[in-house]
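With one protein chain withheld, the remaining protein chains of the complex are depicted in position.
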Amino acid sequence: MSALAHRIVEESTAAGFAGPAGARRRAAAAALGSVGLPTSRDENWKYASLRPLERQNFTPAPRGVTITAAVLPAPITGFARYVFVDGHFAPALSAAPGAGFAALAAAETPPAAAAAVGGDARFALLNAAFAQDGAQLKLGRGENARAEVVFVAASEAAVGASYPRLEIELAEGAQLELIERHLGAGEVAAFVNSALTVQLDRGAQLRHTRLQDLPARALSFDTLSAELHDGSAYRLLGVATGAQSARSTLLARLAGEGAGIDMALAALGEAAQVQDAYARIEHVARNTRTEQLFRGIAADRARVAFNGKVVVDAGAAGTDSRQSLRGLLAGSQAEIDVRPQLEIYTDDVRCSHGATAGKLDDAMLFYLLSRGLEPATAQRLLKWAFLADAFARIEIPDLRRQIEARLAGALHDGALKELL
Amino acid sequence: MSEETRQTQAELESLLARGYQHGFVTEIESDTVPPGLDEDVVRLISRKKGEPAFLTEWRLKALRHFFTMAEPHWAHLKIAPIDYQSISYYSAPKTKKDGPKSLEEVDPKLLATYEKLGVPLHERARLAGVAVDAVFDSVSVATTFKEKLAAAGVVFCPFSEAVRSHPELIEQYLGSVVPYTDNYFATLNSAVFSDGSFVYIPKGVRCPMELSTYFRINALNTGQFERTLIIADAGSYVSYLEGCSAPQRDENQLHAAVVELVALDDAYIKYSTVQNWYPGDADGKGGIYNFVTKRGECRGRNSRISWTQVETGSAITWKYPSCVLKGDGSIGEFYSVATVNNHQQADTGTKMIHVGRDTRSTIVSKGISAGHGQNTYRGLVRMLPSAQAARNFTQCDSLLMGGKCGAHTFPYVEVKNETATVEHEASTSKISEDQLFYCLARGIGAEDAVNMIVSGFCKSVFKELPMEFAVEAQNLLAVSLEGAVG
Partner (left out) sequence: MENMKNPDTALLRIENLHAKVAGKEILNGLSLTVERGEVHAIMGPNGSGKSTLASVLAGRPGYEVTQGRVSFEGRDLLSLPPEERARAGLFLGFQYPVEIPGVNNVYLLKAALNAQRKTRGLPEVDAFEFLTLVREKMKLMRMEDSFLSRGVNEGFSGGEKKRNEILQMLVLEPQLAILDETDSGLDIDALKIVAAGVNSLRSPERACVLVTHYQRLLDYIVPDQVHVLIRGRIVKSGDKSLALELERRGYDWVAGAAA
């Protein structure tokens, strides 16, 4: 066991969780102890920033840190809101609970250990070992809901880590529109390790928008594991702008015939930020679909990386998968890494991917200049358009405006804001 | 599936069973060192070849380093464990004296072998105009067209001869592109390499003919570790062809070669390979383990290195002919067709490392998988911070025939210069039933139809091959793949 893994087991023992939940937590810690955390020598972790983990305090931040509603984004009309501060449910800041919601600490079923042990889901084990609370959203047959879950990191890493947790289960034909946000209360150097599980039964539909906008000194690791059954559909849209260093791990299994996932991710890195994401989609059943889009911009000295892997098992005849991954460099010391990967074990497939990394398109830039636009404005406009491939898919107007404003801010362009 | 396609498939599957056509063994007395690997074996090889001290030392350093290394493990290759101590690291056809001095002295049986392989060894051979250096097991047996080349100032000879005739070039360039510490198999090769080809093209010379080496593994339980070094001096050009075959044996045989290319200012090296080592039988028994390190360095401004490969043989192929583009304005190219059938596995691709400004690279990879074959493209395109305005374009397509094979695409795109551009495109699909049906509807037999479609699929690579090779490659492809439509 590595020194780091050893420390994690000790910290989790010291945290002294009791009852059946405690046993599960200890089991997760032990499992993590035996597989260890990844290193940059691991193929799927080579672009992530892992060094800071060695100095990390993993003990959960205490309950009771109070924040004011002012740090929260404006509510989105029609959505129930649930707020968690450092992983603890904050009812005072939440709107009246709607269908299917339970805070995990209060739920009958305490957090289950992550199903996928080891491998790329190791940070989910870390979450399972330490998570205090979290949200559970369970919709019954044919039910319908709209919910916003806001995770606020309020503590400095020195005080404790934040373990957001979200478990989603949609029964047959259920539909959920979900907004998941990660942000900070002020400029805290938080350590955030979130885990999210998604279960979609036959014909269920999940539309999920996740926004990672943590403070500039935060360190973030998240793991999303999804299982899709017959005919279910998952639309995921992610926008990552925050944190000093963020790593997102997305694991989806298309286990039922006709299931489909459509993911669009945008990432923006500036200063010395690291934005790394890994998405592994496994086609298990027949006639399953993947649509994957990534748009990343690396400015200054930032590194923006995306590794998207599509695996087609022998039984997944009729698979259709498309990947479009594009990175833009906007800084003399910036770095873009893109890896579109295909691993295919049957012949009845249609898979394609395209990846580009580079600068803005010369012809587009010239066109704008020839219309009299300032070079700086023209460049920002094209960056905006580049990201729009991803965020233009947001169909909730209020949310779209918020995201656009955030991105315009990130591109330092008042003019873009005015256009919204 | 329609009845028609079903029939086609059955027909094609029977064609697939057609065997390896180069799997004969030549009965020749050979001088083989006993299996095993230690410093004494390395010294023995070096002594047998009358090498200067610097080379013996270099080999020993490589060997010592080899013993500190762990064998690599790959997620996508299933490899039976290799016992490096049971391999014989040197095998040479026995001759009366030191070796053949001219074609007349070459063992007629050997010449007959090459004839069977279709190698144009003899001056009167069909493909006159190709200069051939033939490597049989580990030793270079004959080099043709010596005089004509010598007149142009071109050095083209067995590596072991170059060690004696041009030691200064060997000392300067050997290991300068692929250092002996590079990777497990390159390190092993550095310690035990027995022969190979050496080419030097002087300044401003356009090599007057295609140069060619034909490799063959003949002896039982031998590994083949050849080493090729090509230096193209400023403003020169050379086209180099490499072909390979091996007899049919039940055991796996190891082939761990190293090829180093150096292109100076404005030089252009075109390196083409048709690899047809024995792939093993239909059940995956036997076959060559082909672990090759090929790398070219474009050292000079506006230099160019182009790799073209057609990989149809071997049980396992592991190779990534690469280019390090150091010179400003230099160009790297990689064109590849790799087929796997039965239980073959191929893990191949390239690395393009852009160092200089305005460097350009093109990658075209066509993978074809049939039977239980697993075909992996692995490619790295890296733009270093110094690679101002560098560009890459990659096209990488896979064709699947039958539901039990696999096609995998693992590109790495790493860009650290904001003026550089990388574009990668890939697609994977099965052979189009529409195209197939179209051909059938025009009265073309299934076998021909598949051949037509596959060679259309590979066309952009074949057109990069020298003419003589393009024909051979087409034929090989047809033999290794005919069929398997699922």
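Going in written order, the chains are labelled A and B, and every chain counts its residues from 1.
In this text, contacts are C-beta pairs under 8 Å (C-beta built on N, C-alpha and C of every residue); 3 or more make two chains touch, one makes a residue touch a chain.
Given the structure is predicted, the values throughout are model-derived calculations rather than measurements.
Although one chain is omitted from the display, it touches the following shown chains in the full assembly: A. Considering the full assembly, A:Pro375 is the residue among A:Pro62, A:Gly78, A:Gly315 or A:Pro375 that touches the omitted chain. By the touch rule set out above, subunit A reaches the unshown chain at residues 361-364, 366-375, 377-378, 381-382, 384-389, 392, 415, 419.
Basically, only the chains that are shown with their structure count from here on.
Those residues of subunit B lying in contact with subunit A across their complex are 75, 383, 385, 398, 400-430, 486. Listing the residues of subunit A that touch subunit B in their complex gives 43, 314, 317, 327, 329-359.
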